[in-house]
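Of the protein chains in this complex, one is absent; all others appear in place.
Just so it is clear, A and B label the chains in written order, and each chain counts residues from 1 on its own.
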Amino acid sequence: MTSRQVFPPLSLRATGLVCGRGGMALTRELTVSVASGHCLLLRGPNGAGKTTLLLTLAGVIPPLAGGFALEAADTELQNLHYCGHRNAIKPRLSVLENLDFWRAVNGGTGEPVEAALDEVGLAALANLDAGYLSAGQTRRLALARLLVSHRPLWLLDEPTAALDIEGHDLVTRLLDRHLDMGGFAIAATHDPITLPDPARMETLVLGARTAGASS
Amino acid sequence: MTAFRAMLIRELHLALRGGGDMLTLVLFFVIVGAIVPFAVGPDRELLARIAPGVVWIAAFLAMLLGLDRLFRPDHEDGSLILLRQAELPLSAVVAAKLIVHWAVSALPLIVASPFVAMLLAMDVATFWRTLLSLLLGTPALAAFGAVGAAVTVSIRRGGLIAPILIAPLSIPVLIFGTGSITATQSGAALLFLAALSLMATALSPFAAALAISSGED
Partner (left out) sequence: MTMETTPKQSWWSRIAHPGQFVIWTRPLLWPLTILTALLFVAGLWFAFFNSPEDYQMGDTVRIMYVHVPNAWLSQFVYAVMSVSALGTLVWRHPMADVSMKAAAPLGALFTALALFTGALWGRPTWGTFWEWDGRMTSTLVLLLIYLGIIALWRAFDDQLRAARVIAVFTLIGAVNIPIIKFSVDWWSTLHQPASVFRPDGPRMPGSILTPLFVMFFAFTFLFLVLHLKAMHTEVKRRRVMTLQRRAAQGLGA
């Protein structure tokens, strides 16, 4: 697993971006820029709009104001992985079938399924129905989805939720390798994520304006 | 194409392992057919006369009943958001779901229809025409249903409202479906039915995909 530059240099630039739901603004005007090899950590109290910002960047929710663009991206391709609270794992399919499906549907540009399962520590459970996995194991399977198709931008919403200590290390390791490959990521998290190279991390604190109101 | 096939296989696996939904629908279909004689009396002549209509209504209701599992499970576990970011276009995802939905909800009804036809004292010639009209008409029902399910997927209690939306739109299917069995111009009705099915299945994946991507989150 030698890390190499897989992705062309890219950057995400948002200017004056206001995110919200149902016409209600949740964030202030954000001006954000993340480039290849960097990870932006979103922090802030519950209700500060972290998930909403990620969903907006994923193109699921329209922004209330402002805009954002993936610069120098090939718009023919899907450029991002969104990994949300819900794992999108079907309990009635086996671990292998779940991952196989997402690899086929997302374009199998990444690692083979077996390698990805090995990476997240689920290789021994490949033929088990995903319904028998624990919450943490299901999360690991969801993370394996990021590996089987290469996409430059990862949008992670609480990637370490339900994971044990070793799982936290796993997230850090995967993230670090992704940045090595020239990818970049935006992660909302309450847990501390420390990459080996702190220069690659930036932090954006959300909810400063309504910090008191949303507690 | 591999992505489309993977989608089909996944849907098929989920439907077949999905805890007997298929059987429930078939049972519902048969029960609706079997209840009618109790309501109108066991007069064989009367039953034979209304049998095509009853079979169609039962199929129509059974198809409506199965709508909710089309998109809702994928909405609830977050798959739908990810499918929107798949390399496979969302309309193709919907098309795959539609094909499997038809195969696991309409096809079993068609297979079970001889039984209902027998209960309702249908003669053989009418039965074959009923079978043909169901084969031609149920794709349109499934397609309209997919649109209804897509429109209501982001509503928390949307399961109840989809049939209300879809039933008026499905009236032409019902008219031409039963028309092709009983009417004097059954040939024309059969052609209309086929045209309706073709149009609905061709357009509904795009409409449903648009509804999902504008409403779901």
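Methods note: a contact is a pair of C-beta atoms (placed from the backbone, for glycine too) under 8 Å apart; a residue touches a chain by one contact, two chains touch by 3 or more.
This structure is a prediction, so every number in the text was calculated from the model and none was measured.
S.K.: From the list B:Ala34, B:Leu61, B:Ile110 or B:Ala183, which touches the chain that is not on show?
M.R.: Final answer for the missing-chain contact: B:Ala183.
S.K.: Please pick, from B:Leu14, B:Leu109 or B:Ala207, the residue that touches the omitted chain in the full complex.
M.R.: Considering all chains, including the one not shown, the answer is B:Ala207.
S.K.: Extract the touching residues of chain A with respect to the undisplayed chain.
M.R.: Contacting residues on chain A, toward the hidden partner: 21-24, 210, 212-215.
S.K.: By the contact criterion defined above, which parts of chain B meet the unshown chain? Give residue numbers in ascending order.
M.R.: Counting only chain B, the missing chain is touched by 147, 151-152, 154-158, 161, 164-165, 167-169, 171-172, 175-176, 179, 183-185, 189, 192, 196, 203, 207, 210-211, 214-215, 217.
Note that only the chains that are shown with their structure count from here on.
S.K.: Contact residues on chain A for chain B in the complex?
M.R.: 21, 55, 58-61, 77-78, 80-82, 84-90, 92-93, 97, 100-102, 104-107, 145, 149
S.K.: Sort out for me which residues of chain B touch chain A in the complex.
M.R.: 2-3, 5-7, 9-10, 13-14, 17-18, 74, 76-79, 81-88, 93, 216-217
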